[in-house]
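Every protein chain but one is kept in place in this view of the complex.
We just call them A and B in the order they show up, numbering each chain from 1.
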Amino acid sequence: MKKNSATRKALQFLSTSKGLALILVGPVLTLFLCIMFVPFLLEMYLSYTPWHPRQGDWWKTVFIGPSNYIDLISSDSRFLLSLARTLLFVVIAVGIEFGIGLLLATAFTRRFTGKRILFSILLLPMMVMPIIVGYDFYMIFQPRGPFNSILSMMVGQPTTIDWLIDPNLVWIALLMTDAWHWTPFMFLILLAGLASLPKNPVDAAKVLGASAWQIFKDIKLPLMKNIIVIALVIRAMEAKNLFDEIYIMTGGGPGTATETISIYTYIFGAVNFRVGYTSAAAIIILIVTVTIIGLAIRPILRELR
Amino acid sequence: MPKVVEEEKLEVWGYVVITVAIILTLFPLYWLFTTAIKPQPDWLPSSPVWWPKKPILENFIWLFVEAGERASFIITGAQRFEPALKSITDSAIVAGLGTLLSVVVGILAAFGISRHKIGGSGLPFLFLMIRMAPPVVAIIPLIVLYSHLGLIDTYLGLILAYGLFTAPYSIWMMKSFIDEIPRELEEVGLVEGLTPIETHFRVTLPLVRGGLVATALFLLILNWSEFLFALVLTHGSVVTIPVKETTYFTLSGNQYGPQAALGVLAAMPLFIFGFIIQKYLARGLTFGAVKR
Partner (left out) sequence: MKVALENLRKEFGKLVAVDNLSLEIKDKHFVSFLGPSGCGKTTTLRMIAGLLAPSSGKIFFDGKDVTEMTPQDRKVGLVFQDYAVFPHMNAYNNIAWGLKIRRVPKQEIKKKVTEVAELLNVNDILRTMPSSMNQSELQRVALARTLVTNPSVLLLDEPLSNIDAALRARMRTELKRLQLDIMQTVIYVTHDQIEAMSMSDEVAVMNLGVLQQFGSPDEIYNHPNNRFVAGFIGSPPMNFIDVSLEEEGDRLYLDQGTFRMDVTKYGKTIKEGASSSELTLGIRPEDLLIDAQRTSKTDVEASIFAVEPIGSESIVNVMAGGTTIRVIASDEVTAKLGKTSYVGFDVDKIHLIDKKTEKVMV
């Protein structure tokens, strides 16, 4: 194949560091620019306006300064509550999933038959579409559904609790749903972490006379610190986004009992179309999220080196 | 599953924990499956039906049958629905091409970050940021932008969105796999006269084939299941499976049967993909902190 001088020049350029940067990272950056960055600029702009599509073209709207932000932070209790709710949910859900995941992972470091197939089964929930999980558990938690039925059998008394309508109990149902869906993720990561621990220090600990618990506490857990942090941060990052299941199971209700930041933003931004106001809300959410995660993610970046 | 060679036998507590976990794991799946084969009266009766006395396949068939013919099936109130086939193909198109976009863009960037340290430590952080904000946050301006560009309710619109928002996973997983391959191999290629890009694609890429497939399948699972963007950015010309599912809950009655049937169908490929990529998941997702 004859390379004419233009092609050759192009190939040469591609071998330089500038050229490489261009072609390797260029595409993703272009995509990022178009689909994320430009919209982000738009969002910043809109957050300083009261725009609603009803009002006409967005570039013709007025500039009202930071009043959206001020309103959100000082008087929109619904917004602030959604932030608080989301935070609380993330902490509890990730905590539960971590605990159960660790328990299962520890069990799986022992020898027993059928490990491989049991492992595959335990990973299944992670693979189910969130929307299906939502509908499935919606049915399960119905007043006359299987959950209550089994509960009745266990406590010996008929129960017809409407889990999704009672504001005090609805989070229990949602936590159970999220735990079912995502514990396998924690289990997978933690098991891989346990399996990759160096064997000799653990053996040395055994010979020194340590019980299984002592070995776990003093040797295994500390050596797994990095993996644990990574697992927690990754899971927390996704947990705060929770939308699908809540949308299906409660729609944010009863009232606003299950309104997380995703649901709030969806309602006000994509249903009521209070775009300007919700843009400000979105920016606040972004800042809060980035700050919290930025702090937590430093151990991960250290690991990357 | 990760190779664990332990001499110790499982203790009693382990058996209990695993048994309970298996039961709890399988129960909702069993419920989904049985709902898909239940006739209408069994969907929400006064006491739960654990196994339908007369299991039916009609829920599945109903998904594919034209609106007019549904009267012959014992499901009321939903004759006007479109068959589900379109949603399956729409999902396949959008998820498939979105994944393709993400993988292509991701591999390039992963090589850039892994082999050439392009962007230092700032760039990876930037990509992580894409996942940090809840997708809803990104959606709002996107709706406005898309309206302008006429991308609302189009395949392209969703494909672009899916491509970008799963790109961080693509990059981070591929980078982990690429990092596992020693750089020396590419250096040999350079000595042989290959350009840097050629060394990436002809030397290293074949060696991370497994990781590549795993990443692609993982993204496919994510995109296939994606709901929010599809919900907001489409209005009926493009219908993905999750959006289709919402149509089965109507004011005239919730069609649990077909909805579960479609769910079962939609879940099948995911179970298969998931099974295939099991051993790569932990390696790819933890920045290589977990070696094989």
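Note that in this section contacts are C-beta pairs under 8 Å (C-beta built on N, C-alpha and C of every residue); 3 or more make two chains touch, one makes a residue touch a chain.
If you're wondering where the values come from, they're calculated on a predicted model, not measured in any experiment.
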Chain not shown: contacting residue from A:I70, A:A204 or A:I287
A:A204
From the list A:A107, A:I219 or A:I267, which touches the chain that is not on show?
A:I219
On chain A, where is the contact patch with the chain that was removed from view?
198, 200-201, 203-211, 214, 218-219, 222-223
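Here is the rule we go by: only the chains that are shown with their structure count from here on.
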Note: in the complex, chain B contacts chain A through residues 1-4, 6-11, 13-15, 17-18, 21-22, 24-29, 31-32, 35, 44-48, 50, 101, 104-106, 108-109, 111-113, 116, 118-119, 121, 123-145, 160-161, 163-165, 167, 171, 195-197, 221, 224-225, 227-228, 232, 241-242, 245-246, 249, 256, 259-260, 263, 266-267, 270-271, 273-275, 278, 281-283, 285-287, 289-291
What does chain A use to touch chain B in their complex?
11, 14-15, 17, 20-21, 23-28, 31-32, 34-36, 38-40, 42-43, 46, 58, 100, 103-104, 106-112, 115-116, 118-133, 135-137, 139-140, 142, 144-146, 149, 180, 184, 188-189, 191-196, 212, 226-227, 230-231, 234, 237-238, 240-241, 243-244, 247-248, 261-262, 265-266, 269-270, 275, 278-279, 282-283, 285-286, 289-290, 293, 297, 300-301, 303-304
